[in-house]
Each structure stands twice: as structure tokens, then as C-alpha cells.
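Scroll down for the structure; my scribbles are underneath it.
The other protein chains are all here in position, but one chain of the complex has been omitted.
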């Protein structure tokens, strides 16, 4: 921790800061700059709150220098983490693809969609069974029945599946049906859930919260990893900004930033980020060109009749066209798509 | 729903929109303006997604006209909801006060704090037993032991208590100890939790999510009310903006806005909103002057040694001074503090 | 400047940073913490860009420790700056009031408004002659004719006047008519204009830009002060956030924050901040309770027929009621309104 003093701080102020630091377990090292004095607090005291020092007389600003995430940090691991499911790899030079409808609606709907997607080489199927909906009066998903359909359809087409878990109480059920567990944006800081996911041995897609910073996002990954589960895939899905024309603002700079801060793979969800089908295609291509480790895209066999988020779902033929484009772009940036 | 056509939309485009609306169960009424045509979709179809219409050729914009919250809406109830706990009232002309430390640390800490607060006429004690912390390595609260201490100390001083519930699985435990359940900002859209809280007969403080709109906030209240529990107190605690000097940006305009949209009481948490003790006092006074229905303020018997959020906790003597100021301000704006 | 190294930075990385710092004119002092090494760059080199160091191998983060504003900083001046115009004082223990219509529309409109306002003890009249409008097709103000009317009406009622200047080229004209020059939010970083305002001897109200940080705002004040004009009044008028229900989000925490960072007075414009009349009153009272140094409020003799921003203008009787309330609140927080 660094305590930066005001330019008019007195010697007494500085001494008080040093003493207070020492009372909290730090060693205080005082450095006199031309403009101001900086007190370097040596030591790692997890519980120390920088704001306690900000309130002392003569203090201008306090800066924390050690990041709180350790296992998720780039410095903790030389090589990129690669998560592999059903032959699809995410991370390092590999870009994995996941596709499927927003919600599981029926066996036929999902089977038709999966049939078309498997012709475009999709090996991991997405589909929601429990839907977090802003309104209590909206369709909330088929529940366990949805997971059963998902599993059965996927087995039919030799696919793996991913679906969103909403609550600790659903964990056993999800373990019976799902290959990759998704944590939605609204649950990124549901810490009890994250702790439980740390105890399982299955990959987790951790979506970025609607207004989460990169650091908070990595801290949530740390919750999972601290429990022993290293198979975390980060997923950017748009952040909330003042601009309301698109559903959210897709923050593609997250790709190079996360790659610098962490060894974990980062994938993009352009469907939730933009909320409209005609924006999904350009943003998917852009994600690939920026070097992402994967995409998760909503595709529906009949978007006009979808029970939720049809407007942001691609038609299967659109997905196929997009697949062909991104297959061409990936090698230009040194990535490989199966 | 209103579908607004582009100024160059053709008659065919308009007819296609009308037909599509009818296929979804609406009656379509077409109105020719000078600049453009508007199609008014008559009917209430909960599942209709406005974006499906935005994608049709010739459509400029689609506007939903019926709000999705009904029970929480001002129009559903003539009189302001008043929630009363231990003689303290929130809503209508009453302003209730809640105070206490961020976290329950020990019996002595809490008892000393409660003793001092009861001298300032505090009748509802706050204190966290389960703490949602960004870092997995930070103090996570005393758990059930904390709730026991909270209950016991409060009984000692004839106080009621409020504490934050983090998960459905904790509900039975909370019902044994706590008079008002708090839903934290990170859980505002933990819909499974909200549904369960709808089934109990105890007041709930629903904090606004870090980047939740007024409408989303009221929709979350609706989840609780739809289950039959009408004792919902909304709590503004700062939103996330580009300005990082304060922990969050306290949005005091929420007070008059919520009062127009809803009959539910709205209280302010200036401690989490600003994150620093010396900002808590002016913002508390400002909240009262803006007509809020209550305050929830962090006070600690010894903030310099607090295990969490000490920097934003008032000293008991500061709370007492503040109490005297707001007692004077309240009647100027037609409110009453006990 | 403080250069914080990664925990796995090599001795070579650290030496390279030290050498690079020295090549830029700094003295480099290396401090070994438990978690990581910090290099303290001693010296004040205005042109040094912290990002140049962020790009060096092994560097985690670079922190600037000297603020760039000096004259505006609290540490540069012990006492609060008080700006006085026509007997009205802004700053220290004084709270000044400014009122008037959004735009000058005609002699009669302004004279009637001023007549009513003078009965509520208003001594400084506001009124726009050049209006910055988002649309090129909207009313752009009466121009110099508007300034003439403003001057003449104010003289009639023994008032001072303030109006918004949009461009350097208007400066001579404004000097002929106006007592306090206003810089609008859109011009907060019109640096050429700020430099010119530094050369005059007349108070300037500097509105906060729509997404300006406190530091950028104070830096803009510094532009004016660096030219020799110390009579700067800062004006918070709402910032842009994701919440669109109100026109902007009024950031009242700016009051205690600015008072800590600077000696300059800070006033609030609740009319532009909220955009709706029924929000102006509670936010005005809240501003006073938070300890602001003044208010600038839109009042119109006939808001329903106003040529611009009528919806956010108070009726004169509303202003009078509000005036009586804030006269009661001010002394509770140690402030004085004439």
C-alpha cells in the first residue's frame, strides 16, 4: 500500500500515518519526493482497508499495490489455460464455438436447431432451462424438464451442453445433465454460488457482471479457483453505459486487457451484448479479429417464434455464413477454429 | 406497444407489421402522422418482445407502453405504503432511522455500539453476519453466530434488527433472528431469492443494484409483492458511474422519482453510497431535505478498529450530532422523525 | 510518480525502469515491498506521460502522485474563496442565489419574471441569449438583443446578471452587458475560451462537463486561474449515467468532495440536472442541506409558454415557497442566505 501525503502535510501528520500503519502490521517506509511525501507500507495484510488511511490528516490518496486475485493472475502461471470440452478448445491459440437457442422450448425446437448447427460443425450446444427474467410475469424456462431435453438432444448429435445455473440449490441437478456450467451476469457476485462451483470438477463460464470492472470479474474467478476448480472461462457480454441504442455496450477491449492480466480464456457473447440479430454478425467477426478464445452465439431454428430473445437469435443459415467468415479471419490473427 | 415506422416505410411494410402483430395476439390500429405512421398494438401480451418488431423492414422504433410492474406502481394503490417495525415507521409522512456497524464482530463491540445508539433514540439495529466480499480472502462475517449476537444485543436494548441475507438456503435461519431482511445490491436480481421473500410475512429492504434502472428495481420489488409480501422498503445506495472519487454516485433524485412511480417507501444508505465518513453526514442531511422515508447509517463504537468498512462508519457522537440536525430538517419538508 | 512492478519482475526490469525514469529527468528511488517493488520517481516533470512507463516489461501499474491543478487546490490557499456580486456572496459560510428563465424571450417576459423574483429577494438574474441546442433546427436565442434586454431589465430591478458565453468571439460583447460569465457544460474543455476568461476581471461560473471527473473540472478552473482570474464558481449540473429517467444524474456528493479538494465555491443547478420542475424543489433543498455555496434555478413567469426548457422552470410562487424552505435549512448546516 502507498500512502501519498498532501504537499502541505506536516512532519507530525507523516509520523501519525507511519504509526497507524505499524499498528496494523505494516512496516512503514517514508520517501521524500520533490512534490510530496510517499509512505510505502510494506507487508501483505489482507484485511487492511485503504480508506482508513485516506481519512487521516494530511493524507491525499492511498493506493493498493497488490492485486487481490492471485490464482487468476497472469503472473501466477506462465502458460495460457486451455479448457477442452468434447474436442473443442478455448484458450491459447484455440478458439471454441458454442451455439444454440436462448431457451429450451421443446424437444422438437431444440432438435431441429441442433441438427442444423451440427451441419455447421457445432460441438457444444447452449440452451437455457432456468431463465432469469426481469419481470416476474415473463416465461421462466422449462426447469429440469429443459435440462433433460438439452441432454437428450445433445447426446443425439454427439454434442456437449452448457446451461445457466441460477442458485446453489440447483447444483446437483446441473451436475446430472450439463457439461459446462454458466454463471450469468446477474450472479457474477453471488459468492456462495461461486464457492460451490469451486468444489466441482467441471468447466464454468463466468459472465461479466453488467457493471463489473475487470478486477472484480477476475476476483469472482478467483472465488472459483480458490476452491480448486481451475477450468474457468471468462465471458464478456456487454456492459451498461449511458448509450441505450444497443442493449448493452460490447467492450471488446476486454480481450487484450484480460489476456494481459490473466491466463484464463476469454470468450464473447455478442447476442446478449447487442440484443439485435443484425449486430451479432459484425460483432462476432470483430471478436475473432481481436483474438478472443471463443464465441457463444444464440441461434434458433425459427427466431420469429422464439419464446425469448428471438430478436437476437441468428437463423441457422446466418450462423453457417458467419462460421465461414470467422474461419477465414481466425488464422490471420494466429488462432485456430476446428 | 407502439410500432413507429420509418418515414419512407411502404404501405406493404405497414401491413406486414400489422399482420405480425395480429399473429402475436394484438389488435393493430394504424395512425397516419405527418412525419410517419404509428401502429398501436392493442392488448397485453406479456411474452411479446418489442425487438421482434424492430427487426421488421420499415420499422424505426418500438415502444412498450405498459410498465411491467403493477403491484409496485403508484397507480395500483392510492395511499403510500407505511412499513412499521418496533414503533418506527417508513413511508408517507414518516421517516425511520436504522443504524449500526457494517459487520457484527463480537458481543462487546455490538453491545457498546447499541448502547450508544440507543441514547440517540435508535430503535432498529443493523449489522452484517454474512458479508458479500469482492475478495475470497477477505473477512466473510461471523455467520449464524453473528445473527445470534445481533438478536441478543438488540433484545437487550429493546431494538429490532436488520441484516443481509445472501442466499435462499439461509432463509429459515434468518427468520429465527431477524426482523427486517435486507437484500443487497448484488442480489437485487437474484430472482429465486426474491420469490422466496414473497412468501414470508416480514419486511424486506431491497437495495438498488449497482447499475439498476428505476424500472428494474421496481420489477424486483414486484417479484416479492407478487408472492404476497407487500412490506417492501426500497433502498438507494449509490450507482456506478464513471466518477471514481466516491465509492459510488448517490442518486438522490431517486427520491422524488420513486415517489412518483410507486407507493413504496424509499430510504437512503449514505454509507455505502459514498464510502467515506466525512461524506456521510452531508449526504444524510441532503436525503432528509429531499424527502426520503428513512436512512440506514453505519455507526461503529470504534471505527478505527472495525473489521470492515470502518472508513465509512460514523463515530457514535457524530451520529448523535447528525440526528439532531435531521430532526430539525425533517419538519421543514413535512416529515416526522421519532 | 510511482511505478509499481509485477511480483515476478526481474532485477533487469527494475533497472530498465530506473534508467528510463532518469532519462526523463526523474530521480529513481527503489523500494522493495513484500509483494512487489515500487520505484518512486522523484521530481516534477510536467510532460512525463505515465503510460510510457506502463508499457515497459515487468511494470504492473503507474500512479501519478502530484495533481496537476495547483491554484485551484485546497492546499494552495487556507481560506475559502468568496465571490461577491451585487451584495450576494458565494463561498465560505455564504450561500448565494441566482434565478431567472432559461432563455430571454422578450422584454415583457423577462421584466415580469424579474419583478416577481425581486419580491423573493433575488439579486442576480440569469437568462440565456445564445442557446446551445442539440438540434440545428431549434430556437437558438435572441443573440445580442437578448443581452441588451437582460441588462436593461436587471438595471430596472437593481439586479446583476449572468448569461452563457459560447465562443471567444463573443467575449467583448459579453463584457458590455454581463456581470458573471457562464461557461456551459459542453464548453468546459473549450480551452481557448477558458484561457481568454483568465484574462478578464469578472466572475466566471464554470459548469461541470456532462462526463467530466472532479479532477478534469478543477483542471479547467486552473486554466482560468492560471491567466490571473481567481473568481471562479464551480457549478454541478448533473452528469450522464445509464439512468435515463431524469435528464441527468445530479451528483450532490460533489459538494463535500470539492470542498475537500478546492477552496473554490460550488453551486448547484438543479434545473438542468433533473429536467423536470417537480424534481427541482427537493433537489434544491437537498443541495442546501449538503452545504452548497449557491443555487442557480430556472424560473419563468409563464413556464407553459416558455420557448425552451419550460418543463424544468419553476413558477414564481414555487420559487418563493422554496426560498422560504431553504432559508430555514441553511442555518442548520452553518450557512447564511441573504
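When the chains are written out, they are named A, B and C in that same order, and each has its own residue count from 1.
In this section, contacts are C-beta pairs under 8 Å (C-beta built on N, C-alpha and C of every residue); 3 or more make two chains touch, one makes a residue touch a chain.
Keep in mind that this is a model prediction, so the values were computed, not measured.
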Note to self: So one chain is hidden, and I want to know which residue out of A:79, A:201 or A:260 touches that hidden chain in the complete assembly.
What the structure shows: A:260
Notebook entry, point to check: Which one, B:240, B:259, B:300 or B:335, makes contact with the chain that was left out?
Noted result: B:240
Notebook entry, point to check: Thinking of the whole complex, not just what is shown, which of C:27, C:49 or C:336 touches the missing chain?
Noted result: C:49
Check: Of A:263, A:279 or A:300, which residue touches the hidden chain?
Finding: A:279
Checklist line | Hidden partner interface residues of chain A, rising order | finding: 211, 213-215, 239, 241-246, 249-253, 255-257, 260, 273-274, 278-279, 282-283, 285-291, 325, 328-329, 332-333
Notebook entry, point to check: Hey, which chain B residues sit against the chain that's not shown?
Noted result: 2, 4, 6-8, 29, 31-36, 38, 40, 42-44, 60-61, 63, 65-67, 75, 211, 240-242, 244
Checklist line | In chain C, positions touching the absent partner | finding: 46-47, 49, 51-52, 54-55, 68-69, 132-139, 166-169, 186-187, 189-193, 195, 210-211, 216, 219, 222-223, 226, 240, 275-278, 304, 307-312
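Quick note on the criterion: only the chains that are shown with their structure count from here on.
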Next item on the list: Could you tell me the distance, in whole angstrom, between the mean C-alpha positions of chain A and chain C?
Entry: 38
Check: So what's the Cα centroid distance for chain B and chain C, whole Å?
Finding: 30
Next item on the list: Can you check how far apart chain A and chain B are, centre to centre, with Cα atoms defining each centre and the answer in Å?
Entry: 26
Check: Out of chain A, which residues touch more than one other chain, so two or more?
Finding: 211, 240
